[in-house]
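Here the complex is missing one protein chain, while the rest keep their positions.
Chains here go by letter, A and B, matching the order in which they are written, and residues are numbered from 1 within each.
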Amino acid sequence: MIGHQTLERLRPTIPFQAAMLALTVMLASAALSVADRVTRRPIAEAVAGDTRASLAQVLPPGSFDNDPAADVLNTSDGGIPVTVHVAHKGGVPTAVVLATSTRGYAGEIGLVVGISREQRVLGVRITHHSETPGLGDKIEIAKSDWVASFAGRHLSDPEPAKWAVRKDGGVFDQFAGATITPRAVVAAVKRGLALYRREHEQWFAVRKP
Amino acid sequence: MNTYRKILREGLWDNNMIASQLLAMCPAMAVTATATNGLGMGLATTAVLVASNTLVSSIRHLVPSSVRIPIFIVLIASLVTLVDLALNAWLHELYKVLGLFIALIVVNCGILGRAESFASRASVPRAAFDGLAMGIGFTLAMVAIGAVREIVGSGSLFAQAQLLLGPAFGFLELRLFDGGALLMVLPPGGFLVLGGLLAAKRALEGARRRKGAVVAQSA
Partner (left out) sequence: MSAPQHSPHAHDGGSVGRVMAQVMLALTPVTLWGFYLFGWPAIWLWLITVGSAMLFELACLRLAGGGRATLGDGSAALAGWLLALTLPPWSPWWIAVIGSFVAICIAKHAYGGLGQNPFNPAMVARVALLISFPLEMTQWVSPAPLFSGLGPDPVAALERLLFSTPIPDALTSATLLGHVKAEASRGVDLLASVPALGASVTDGVGRHAGSLGETGSWLILGGGLFLVYRGVIGWLVPVALISGLAVPAAIAHAIDPAHHLSALHQVFAGAALLGAFFIATDPVSSPASAAGKLIYGLAIGFLTWVIRSFAGFPEGLAFAVLLMNACVPIIDRFTRPRIYGHGPAAGRGA
């Protein structure tokens, strides 16, 4: 250990200051890289768990035996990136989950849409949004069961003109005081179904062994 | 004299990070839409504060004063990143609630402020205790702001507390009424409630001073 007096003498000198700063930065970097190593696996697992949990909400349990969270394709629909998760059972595709986004009243709304091979909606969940609390946030399943009204829908059920909120002559409820948010979500789900109809053969073809 | 009693008093009331020093305004506005978020942010900040005060105090003889600020900042930023990684890995549910705000702790000038004005001049146990006292004072102020905003703004209190503290704390969650004044959970509400909090603290102190003056006169 250096004596107290030596330290007093060294402290004002530039090389000592530079060395101290460098040492601190090095130690900090070392600590961070160790931490990164230790936490990388648990974090990756936790994130994958999040994806799995959100996929499980829109896929019927037991309808798949692969890990759709890992079975990923990337495509885009009118410039909006769409992530396609394919669910298989016994090597046969049973359903897909589209993770996509749309523009709501106050920024991006992220949503996952589960679609069966019969081209029906299995379920819709909102993954993130910044809509007005108390008005537009009724798209969350925790606040209202509005998103459940999509289950079982098909591009022709209701007929295409009725794929809209009531205010626009459609069949889906809007919320009191907030029309833009549900309108955006309805349109996004409809787009997802149309995308499936156009592209699902390609998606499944990629998977064929 | 930095007795522990005085340190505690300073941290909780006299020199409260939010209500007296007016530091840490960024988290005080951004995360206090609910009492639960305020509590979570307060606890995370307290952890960083205790650690950074301890660390800074233990190397205070080695650090030359001309490079102390960059060194403190490197230490604090690394600590925050460690907390961020650890929460993400092992308390993932909490991380999903607070994750966005953890990074804000870095820019919390309150932490650098304590390192600079207290920890770099005090012994390790005192510095650690100061971190704890300041952190608790900060947490209390955050919870107070969050509680007012949450009650007025959305009619609930400690919503989703079990997400933060575990299922045993679900009982904390209160549902008072439906609806509420949206303004309070939006950013302007933070300013309004902070203003109210500062005014209330001053009014209390003023009243106490007047009472003290009366007592002194009659004695």
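By our rule, a contact is a pair of C-beta atoms (placed from the backbone, for glycine too) under 8 Å apart; a residue touches a chain by one contact, two chains touch by 3 or more.
Remember, it's a predicted structure, so these values are computed and weren't measured experimentally.
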Looking at the whole complex, which of A:9, A:89, A:167 or A:198 touches the chain that is not displayed?
A:167
The one residue from B:99, B:195 or B:212 touching the chain left out of view is B:195
Taking the entire complex into account, which one of A:161, A:176 or A:205 touches the absent chain?
A:176
Residue-wise, where is chain A in contact with the chain that is not depicted?
105, 132, 135, 167-168, 176-177, 179-180, 183
Omitted-chain footprint on chain B covers residues 179, 181-184, 186, 188, 192, 195
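Please note the rule applied: only the chains that are shown with their structure count from here on.
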Averaging C-alpha coordinates per chain, one finds the centres of chain A and chain B separated by a number of Å equal to 32
Residue set of chain B touching chain A in the complex reads 61-67, 70-71, 74-75, 77-78, 81-82, 85-86, 88-90, 92, 95-96, 153-154, 179-180, 182, 185-186
For chain A, which residues are in contact with chain B within the complex?
4, 7, 11-12, 16-18, 20-21, 24-25, 28, 31-32, 35-36, 38-39, 42-43, 46, 49-50, 132-135
